[in-house]
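Removed: one protein chain of the complex. Kept in place: all other protein chains.
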Amino acid sequence: MREPLTLEPTLSDDGLVELRIPSRAEWVGVARLAIAGIASRLQFSIEDIEDLKLAVAEACTNCIQHASESDSIAISCRIQADKLVVTVEDSGQAANHASLAPKQLGEPKVGGLGVFLIRSLMDDVEYELNPGSGTRLTMTKFLRT
Amino acid sequence: MREPLTLEPTLSDDGLVELRIPSRAEWVGVARLAIAGIASRLQFSIEDIEDLKLAVAEACTNCIQHASESDSIAISCRIQADKLVVTVEDSGQAANHASLAPKQLGEPKVGGLGVFLIRSLMDDVEYELNPGSGTRLTMTKFLRT
Amino acid sequence: MDIKVNVRDHDGQRPCSIVDLNGEIDVYTSPKVKEAIMGLIDSGHYALVINLENVRYIDSTGLGVLIGGLKRVREHSGAVNLVCTNPQIKKIFDITGLVKIFGIYESEAAACENL
Partner (left out) sequence: MDIKVNVRDHDGQRPCSIVDLNGEIDVYTSPKVKEAIMGLIDSGHYALVINLENVRYIDSTGLGVLIGGLKRVREHSGAVNLVCTNPQIKKIFDITGLVKIFGIYESEAAACENL
């Protein structure tokens, strides 16, 4: 039995992976698969990969459910040495600031968990609202080494 | 034991999923995951999903290995009622027609299998060469019902 | 990326219906889960065990369906217990505070007994 060989990653930073899906529920799973692939390539832990999948999927779900008149969702993943920066952007009716603000959870109700989960699972979360040109969410996850 | 419920697909046709990856070997796996997700959403068989993964990956590999000066690969998947049309496009030095033509395999050698596999695995394959603006491959797989 | 839903009757100390979910619960698949759970409740089943052991992924729309089910059965003095062994999914119930409103168990037997 010789020494097993394992693969050393040879990632350079500042790569950009972009994905555009129709703004429909059936395509969120594809975004989830892609982000899982990117994150595992970057050697994120299994827990962090799951966090990223859920955060990106929640962002897409909000575009689908709330951004009326948007027909597609643009997801971009910027790969940097120590972090992954993901933006999720629609071109629908922009959200309002109040609904996106960090908040404490009150009584459990059927809605209202998406933004809370995104803020809980990612290290840095920023929303930009462009009236008439949609909502743009930028979220960062640091690579723990 | 009641009747098990299974999910009926509610796909409308003519959706478009687009992916752009850096022209580097480590990102081909992400393209493969995305195409697998798209194809399984469209209810392609397991064998057809594997065919699509391999064809798209071979196309990306060729962009990476042969399209010098191209820094990214654009993959688009047009979802139609009875088929999936995938284009893979680079912006490097264009290929030449002879190397892309359908051919018989001769003596096994280390290279030269990529285009052959793409042509074997997909139902329709077309290359467009744009001198100075890269190679564009359009390939179609029909949904067998 | 899909979900399978199956419903079984369970005869224990307190008879209940067990809902087996297998797959991923997201914005695409949760309507199917909702239909199954609400259908069950509307046909008079107010003691539910929802088995998430084979659920690999759940998002906020999935959580919403579970919360909606719980609210509905409570109108009839019913109860919902969950079976959950996946640490990633447990974490989501923790973060959202839903551990405090659902009985969450490591085995189906425990979930049925404690209903």
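Letters are used for the chains, namely A, B and C, taken in the order the chains are written, and counting of residues starts over at 1 for each.
The definition used in the following text is that a contact is a pair of C-beta atoms (placed from the backbone, for glycine too) under 8 Å apart; a residue touches a chain by one contact, two chains touch by 3 or more.
Keep in mind it's a predicted model, so treat the numbers as computed, not measured.
Asks: When the whole complex is taken into account, which chains on show are touched by the absent chain?
Replies: By the stated touch criterion, the chain not on view contacts A, B.
Asks: Looking at the full complex, which residue from A:15, A:37 or A:134 touches the chain that isn't shown here?
Replies: A:37
Asks: Suppose we count only contacts with the excluded chain; which residues of chain A make the list?
Replies: 1-2, 4-7, 37, 40-41
Asks: What residues on chain B make contact with the chain left out of this view?
Replies: On the chain B side, contact with the omitted chain comes from 25-26, 28-30, 32-33, 46-47, 50, 53-54, 57-58, 60-61, 64-65, 105, 108-111, 113-114, 116-117, 120-121.
The rule we apply is simple: only the chains that are shown with their structure count from here on.
Asks: Within the chain touch network, how many edges lie on the shortest path between chain A and chain C?
Replies: Each step joins two touching chains, and the minimum needed here is 1.
Asks: Measuring from the mean C-alpha position of chain B to the mean C-alpha position of chain C, what distance in angstrom results?
Replies: Between these chains, centre-to-centre, one finds 39 Å.
Asks: Multi-chain contacts in chain B: which residues touch at least two other chains?
Replies: 37, 41, in rising order.
Asks: Mind pulling the residue numbers of chain C that touch at least two other chains?
Replies: In chain C, 1 touch at least two other chains.
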